[in-house]
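Taking it in order: structure first as structure tokens, then the write-up.
All protein chains of the complex are present and in place, except for one that has been dropped.
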Amino acid sequence: MRHLLSTKDLSRAEAIQILDIAEDMADVQTREVKKLPTLRGKTVVNLFFEDSTRTRISFEAAAKRLSADVINFAAKGSSVSKGESLKDTAQTLAAMGADGVVIRHHASGAPQVLAQSDWIDAGVVNAGDGTHEHPTQALLDAFTMRRRLHPGASRGKDLDGVSVVIVGDILHSRVARSNLWLLRALGAQVTFVAPATLVPVGASTWPVELSFDLDATLAATRPDVLMMLRIQSERMNAAYFPNAREYARQWGLSDERLARLRPDSIVMHPGPMNRGLEISAGAADSTQSTVLEQVANGVSIRMAVLYLLLSGEREALS
Amino acid sequence: MTRESTAPNGRYLLKGATLPNGDGADILIEGGRIVSTGTGAADAATTVIDAAGLVALPGLVDLHTHLREPGFEQSETVLTGTRAAAAGGFTAVFAMANTLPVSDTAGVVEQVQALGQAAGYATVRPIGAVTVGLAGELLSEIGAMAQSRAAVRVFSDDGKCVHDSLLMRRALEYVKTFDGVVAQHSQDPRLTENAQMNEGALSSELGLKGWPAVAEESIIARDVLLAEHVGARLHICHLSTAGSVDVVRWAKARGIQVTAEATPHHLLLTEELIRSYDARYKVNPPLRRDEDVQALRAGVADGTIDIIATDHAPHPRESKECEWDAAAFGMVGLESALPVVQTALVDTGLLDWADVARVLSNQPARIGRLTGHSHSFENGAAANITLVDPAARSVFELDRLHGKSTNTPYEGVTLSGSVRWTFHQGFPTLRDGVLADTAETATAAREFARSQEVNA
Partner (left out) sequence: MARTVLQQADTARALTRISHEILESNRGADDLVILGIPTRGVLLAERIGRLIVEIEPGEGTDAGLTGARRDAADLVGSLDITMYRDDLSKHPTRTPQPTQLPRQGIDGKTVVLVDDVLYSGRTIRAALDALNDLGRPRAVRLAVLVDRGHRELPIRADFVGKNLPTSRDERINVRLAEIDGVEEVTIEG
């Protein structure tokens, strides 16, 4: 694997390979010495054009546990905010000898543009681009589901027949998109629940069930997994829905809705959570919630991805 | 005064050309005019051009070109843009008003017109801004521009939509006073805030903000009704959706004085190309679905769409070598227009060469009130002529471009047809695919202008 830009182009076998390697990485996380020498001498640059401390430190921990050198390059306050282009930034990183670039960008497709360019010959990991994709988030979500569904025996498993309901701002969510493609590749059934204003145009052509009604969907699907997406307050100002109270009542995971889930259903959230808006405190802290597991698993997934991209000999440029 | 002494641009015999109607003819040019069409004899002073197998078209007219001068000379100038025009077979271009300063006064439009005349590669007809500074608030000095030496007849805020309904009504009425036409860039601004590509399943998948078809169609629907109400002419720039074709077809059936244009790229390319996030495919209006392309082609074939115009929009490299959201909208299109039209419409049997002459010369000239272009090779007509080799088929490469910018979406694409010769006012600006020298062209243009004064 040369780059990880999206989950859309991952095959089932590739996805399972990443998840399985992440199992090995997770095993390392339980040891006293949590570090591996694998990427010694390699340099990974975290190139963040958009603030995200969580994702950045997760990638940083992953790279460091593989013994890579990590350079954090936050665009804010740097030359980038003074108008330096992606091209110039990339060429600068290339000159510094970056082997891997973990890029988060507000513009959809920026990681792909970087990967296709001849500006830099580094492995590119998409750490979230605009409203396009966030592949490592989807991989850690699938990893978390697989571990919960097959405790102690998740290696090699797919998610055939698993039902996943994803609720919230699908329109702006790169997490929802990456999850849909990956979950489909792994054999899961996916339902999106959102007000019509937050359903992407043309989503009816995607391999997903669409619903406006959370209660009806929960009753009909009895899902294995319920994933709540973060709702951003600026959406209210743009007339996507009237106010927080109405949103929470219609599409929030309340204690009452939590009680109606199957006892073995799991509740996921990519974080950071708006407690009381899309998820109640009770649901967030329940034993069904995997929120903290997701964070821990994020490091294992990112180690697996960095390992796959950076350890072997560089594949010839196509 | 004898013709020889005032003939600045020599005497050429285009031997064995095929006219748009399919007839074969020898075309004799002298003194910037067509002297005879039929079977001509050459004397020693005549340059004979073997036009066997070449289609002769009236010089192509582009109603929608961005020459970028004044203000954005790093992208294009009147000189470089008209060299590109000549290379593409165009003998007249209408220069859009979004310059800096904006072409909203007689001074700016006269400057642009004069630069074009001095360069000599093509007749440059400036387009005047509808509103001051393209700001969509106050009407610009439309009368002054119309009565200036540039004789502006086409007014447009292209790049921006005249979205205020009342202002659009007034513009349509006021422009009528000067036999002009408003060329509308139909784009509802609120529905397209920060829009990046056609809105649909693909924009949703790619995470690029959608530019919905309805944002174009709703403005066109409003404008044709306004044009009907005030009895004015309306021209619609770059139609891009199947729905727009339907609205225009309905308006024409109703007798509304509306004309419509499509660009070559909207007749050939689809949004699928954007999967690459390659900003060369970023254009406004955006590339649409295959259904839209097919509807536009049908619209051109049945006359609903009157003309094809390039929307030649040069941008410097750095405006395209970047992430999609940051990239500029637009593609260069003068050199590729004819090959794309042949590939998309002639090779597919939708148009014959008489239709090509209509959509790329006669109709745009008529809409823009341009003389000397909408001829049918009659004796005495201005010698603005383009010779095309329809049998050519080649991979489009950047070396075919002669403007300052290279933001073409066709690099590496195999296209039919090749413009071999372009005659502007009887002077060959393109000679078997090779552009005439800049100084020689400027001299010829000066001599032609002098001869016109003498003959007048």
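Residue numbering begins at 1 within each chain, and the chains themselves are lettered A and B in the order written.
Here, a contact is a pair of C-beta atoms (placed from the backbone, for glycine too) under 8 Å apart; a residue touches a chain by one contact, two chains touch by 3 or more.
None of these values were measured; they are calculated from a predicted model.
J.: Any idea which chains on screen the missing one touches?
T.: A
J.: Looking at the full complex, which residue from A:Gly97, A:Gly187, A:Gly276 or A:Gly312 touches the chain that isn't shown here?
T.: A:Gly312
J.: Which chain A residues touch the hidden chain?
T.: Looking at chain A, the ones touching the missing chain are residues 1, 17, 20-21, 23-24, 27, 31-33, 35-38, 66, 155, 307-308, 311-313, 315.
The rule is simple: only the chains that are shown with their structure count from here on.
J.: With chain centres taken as the means of their Cα atoms, state the distance from chain A to chain B in Å.
T.: That gives a centre separation of 47 Å.
J.: For the complex, give me every residue of chain A touching chain B.
T.: 8, 85-87, 105-110, 112-113, 116-117, 129-133, 171, 174, 177, 200-203, 205-206
J.: Help me check something: in the complex, which residues belonging to chain B touch chain A?
T.: Touching chain A: residues 199-210, 212, 276-279, 318, 321-326 of chain B.
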